[in-house]
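All protein chains but one are shown in place.
Moving on, here comes chain A:
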Amino acid sequence: MTNSEKNRLKDKAFQVFGIFCTFIGLVVLGIFLFDIILEGAKRIDWDFLVSLPSRRASRAGILTAWVGTIWILLLTTIIAFPLGVSAGVYLEEYAKKTKLANFLEINISNLAGVPSIIYGLLGLEIFVRQMRLGSSLLAGALTLSLLILPIIIVTTREAIKAVPRSIRDGSFALGASKWQTVWHQVLPASFGGILTGIILALSRAVGEAAPLIVIGALAYVPFTPSSPLDEFTVLPIQIFNWTSRPQEAFLTNAAAAIIILLIITFMLNGIAVYLRNRQQKKIKW
């Protein structure tokens, strides 16, 4: 065997290995989806979406849960998006490479790995008790914002880093200030990457139950929230609650609720992908 044949074989081997790795994730997801849809799809109907929780599995619905989830998602986006992107821009564009910046950097990366329940405890003390927000949507959204901020900051920085140096230099050469350069060149150019980070972050937030249970999100709420200060429940809590019930019929409900949660996540991602593609078409250098 010649050297080049060997190398080609290695190349082929790695390709097969790569396909295998890709499929592991997809197959597991596929099995999960198949199982859930088989179990839950028959349970989904209009009544399921507009009914309140009930002790009878066949009458129980998820109205308060999905409305709560949408509220939480919107509020979390509104809070975490500007905070996270601003922090990312600051760290990447403005902060001098001092010890303080280094320290901040390491800690933000560490924060991304803190278990979510710890954020729940933090939220309970600061937002629920000190700020007296109670177990409200706002307290929940603030807690989840803390949870996803590190992800948004880190991905924003990566996206900004990917903008070529020449674009900034060109902007400065035309007399633009730092702010003008960031606002008119760097941010638009990196928007696609930032958006991807936000999708990932929100997809994490939408599945969280633990921190919200800690801050006092409810399991049984007979009314949909009408303001950010109302009490609430979310789909993951409803799902968690149903899976721990003894009656088999509640497991079917849980599967159906998981499908709805997946649909919400997919729709969210769809919107983000659409925005990203539209944005990328606009960038012409």
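Convention: contacts are C-beta pairs under 8 Å (C-beta built on N, C-alpha and C of every residue); 3 or more make two chains touch, one makes a residue touch a chain; residues count from 1.
Heads up, the rule we're going with is that contacts and distances are computed from a predicted model.
Asks: Could you check which of "Phosphate-binding protein", "NADH-quinone oxidoreductase subunit K", "3-oxoacyl-ACP synthase" or "Oxygen sensor histidine kinase NreB" matches the UniProt name for the chain that's left out?
Replies: Choosing among "Phosphate-binding protein", "NADH-quinone oxidoreductase subunit K", "3-oxoacyl-ACP synthase" or "Oxygen sensor histidine kinase NreB", the correct UniProt name is "Phosphate-binding protein".
Asks: Would you indicate which residue among A:L9, A:V28, A:A41 or A:L74 is in contact with the undisplayed chain?
Replies: A:L74
Asks: For the chain left off this view, which of A:I36, A:I108, A:A139 or A:V214 is in contact with it?
Replies: In the complete complex, the chain left out is touched by residue A:V214.
Asks: Any idea which of A:L73, A:L138 or A:A272 touches the chain not displayed?
Replies: A:L138
Asks: Which chain A residues would touch the chain omitted from the figure, given the whole complex?
Replies: 52-55, 74-75, 78, 81-82, 135, 138, 184-185, 187-188, 191, 213-214, 216-223, 226-231, 237, 241, 243-248, 251, 279, 282-283
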